[in-house]
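Heads up, one of the protein chains got dropped from this complex, but the rest are sitting where they should.
Think of it as A, B and C in the order they're written, each chain with its own count starting at 1.
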Amino acid sequence: MQSEDREIDVHGEIERLVRPLLQAFDDSDLTRLSVDEEEFGLEIVRRSRPIGAVERAVAAEPAQQIPAAARHPMDVLAADVVGIFHGSRPEAVVGQTVTESRELGYVEALGIRNPVRVGRGGRLAEIFVSEGEPVDYGQPLFGIEVGA
Amino acid sequence: MQSEDREIDVHGEIERLVRPLLQAFDDSDLTRLSVDEEEFGLEIVRRSRPIGAVERAVAAEPAQQIPAAARHPMDVLAADVVGIFHGSRPEAVVGQTVTESRELGYVEALGIRNPVRVGRGGRLAEIFVSEGEPVDYGQPLFGIEVGA
Amino acid sequence: MKKVLIANRGEIALRVNRACHELGIPTVAVFSEADRESLHVKRADEAFCVGPGPSARSYLNIPNIISAALISGADAIHPGYGFLAENARFAEICRDHGITFIGPSPEAIRAMGDKATAKRVMVDAHVPVTPGTGIVESIEEARAFAQSAGYPVLIKATAGGGGKGMRAVHAPEELEQSLNSASSEAQAAFGDGRVYLEKLILNPRHIEVQVLADAHGGILILGERDCSVQKPSHQKLIEEAPGPHLSSAFRSSLYEVARQAVKAVRYVNAGTLEFLGEGEHFYFMEMNTRIQVEHPVTEEIFDVDLVKEQLRIACGEPLSRGQQDLRVRGHAIEVRINAEDPANNFAPAAGTLTTVQLPGGPGIRVDTHVYQGAAVPPYYDSMLAKIIAHGADREEAIARMVRALRETTIEGVKTTVPFCIEILTDPEFIAGGAGIGYLPRFLAREARVEAAAAR
Partner (left out) sequence: MKKVLIANRGEIALRVNRACHELGIPTVAVFSEADRESLHVKRADEAFCVGPGPSARSYLNIPNIISAALISGADAIHPGYGFLAENARFAEICRDHGITFIGPSPEAIRAMGDKATAKRVMVDAHVPVTPGTGIVESIEEARAFAQSAGYPVLIKATAGGGGKGMRAVHAPEELEQSLNSASSEAQAAFGDGRVYLEKLILNPRHIEVQVLADAHGGILILGERDCSVQKPSHQKLIEEAPGPHLSSAFRSSLYEVARQAVKAVRYVNAGTLEFLGEGEHFYFMEMNTRIQVEHPVTEEIFDVDLVKEQLRIACGEPLSRGQQDLRVRGHAIEVRINAEDPANNFAPAAGTLTTVQLPGGPGIRVDTHVYQGAAVPPYYDSMLAKIIAHGADREEAIARMVRALRETTIEGVKTTVPFCIEILTDPEFIAGGAGIGYLPRFLAREARVEAAAAR
């Protein structure tokens, strides 16, 4: 679940791939499902553990919220340490334009603040975590539509 | 491995199915492989046991020996008891025409002779066992091209 | 013993194959056309197809099995359990062909196979059987029996069946009236009013004793197993050894009786005496003249290989140890993993096993013939695997079994795994010593809970 900067036809791909996959995933006992097609990479995660329980954080919510017309590449900012997520002030809001190096939040681990900063600027398309949520290594935190 | 009375294009089927299957079978650890297509049924058996060791008795030998022009249904006479196979006198010979009810051999079990008789007459296309060989239930003994 | 033919399938065929191979004895498998891809065929040194899927034409096909033994040069046959294991005629045919039948003599099989004969033999050997009377001629006779056997008693019609002419009597003041009404009912139903009395055992435990006896008079009493967790069909589901909460007086009396019984029958090889236990009393039910499904729990607590002992005994060797060498080591439990649906009256299922992940680690033994991709044919019994958990005590054995069952993943057919987890975490099972009424009661309780939840 690293940054994804190819241009994709989100709506078409949702129709073709995500819906049946989500259905199959729901019917399964899988906790994580990866697809790596030429024009589309996707990972569906079920967090069955009591903590950090954002069901299908990566795929399901973007599928509902990214408008069909969006054709911008997406950067996903992921946690690189295990800790507790906190949003930074001023609070980042979905739809907002965010600029390079802005601190959107931080992961607190062993008393240390590990900032989560925007790489390439763009439109904040997705917040995958909530305030105070435990996150593990590689867990997606924010999605940025680069150049939007 | 019961009698097979559909008409088949043996040569075409060998080209299409049997060769690659035999190859795959040879490369595998399988002892038995079944194929059940609409127009063709086939079973390949490897007898890895020290006794009754007729390698690929059912498929391989017919594949080599049945002439390409043969278009007659094949009856397979199989053992219905466990015992020792003996040929009857006069000895049956491949290519011979055999008539209904003729005793081609017998399986001796617990001192009892269990005759193997021709069902529908035809051309004796195949003898799958040798004199004195132990046979088990369902083991193919003779192949008769019905109506040939 | 030069070569052993194993006249069985499934896990017990593998169990016997393992014992033979560990002793360096080659094996011959027999199989039906439905079992061509079975592990018991692959693991044997030779194998013969003896018939089509249905058992009657394959695993019960005596001529083909004997012929396979003769052709392959097998000089002994192990029958496993089920199929031909308690068929005295089969044991005789083996003897007639100079083949060693790995089990007791045909005479012992026959005597114990007939319930009336078995009961008479045991009574003669002073083995307690369920107390009862002959035809009751008078109320005084009935009263005297009930007095001595203790209430409750059961009145049964000689010509009886279907519960007609049957009455449970719980107190002396009910006896006379019950006797009269039972007799009238029997007279009306069968034209025969004669009745007899038996002691009524309300919620007995199924307690069985494993024995081994060699041809030289050596006898080993390998303790008891409690197999009280039985489905409504009386099939055992969970077995354990030792039996929980048995007094040492109960045990020593039980073992002494078992020894008398083995001597009385002049029994040789492995066998099991089954009893109904109630409080400090036990009553002989029947003797199984073969290895049993649940033999591993005894193996675990006594560190003995019962199948190897069977082979040694059949070779005429003496038992590998004496009674004084045996020492109980902790506690063992066996769970039968069946391809059946407990929610649907344990209906058996057939199919292909798409996933098979079996448990492991300390204290866990798995006896199974299944593997990922294996087919479960519809012809045979539904047992897929036995999980055996051993622990320092019953508590540890249960804890291990629960975690082992949670590790078990079998997909493709419904299995008893989730149901058995429920049993093993149920306080009544954990308390130990529940009778054979336990599982039906558990099922009824669950049904009530579900019904309540549905409201």
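Note that a contact is a pair of C-beta atoms (placed from the backbone, for glycine too) under 8 Å apart; a residue touches a chain by one contact, two chains touch by 3 or more.
From a predicted model like this one, the values you see are computed outputs, not experimental measurements.
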Just to confirm, in the complete assembly, which displayed chains does the hidden chain contact? A, C
Of C:Lys3, C:Arg43 or C:Lys164, the residue in touch with the unshown chain: C:Arg43
Out of C:Val28, C:Leu358 or C:Ile410, which touches the unshown chain? C:Leu358
Note that subunit A touches the chain not displayed via residues 31-32, 49-51, 81-84, 109-110, 134, 136-139
Even though one chain is hidden, which residues of subunit C still touch it in the full complex? 14-15, 18-19, 21-24, 43, 296, 299, 303, 305, 329-330, 355-358, 360-368, 371-372, 392, 396, 399-400, 403, 406-407
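The rule we apply is simple: only the chains that are shown with their structure count from here on.
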Furthest chain, CA centroid comparison against subunit C: A
Roughly how many whole angstrom separate the Cα centroids of subunit A and subunit B? 63
Length of the line joining the C-alpha centres of subunit B and subunit C, rounded to whole Å: 44
Using CA atom averages as chain centres, what separation in Å is found between subunit A and subunit C? 58
Among all residues of subunit A, those touching at least two other chains are none
Residue numbers in subunit C touching two or more further chains are none
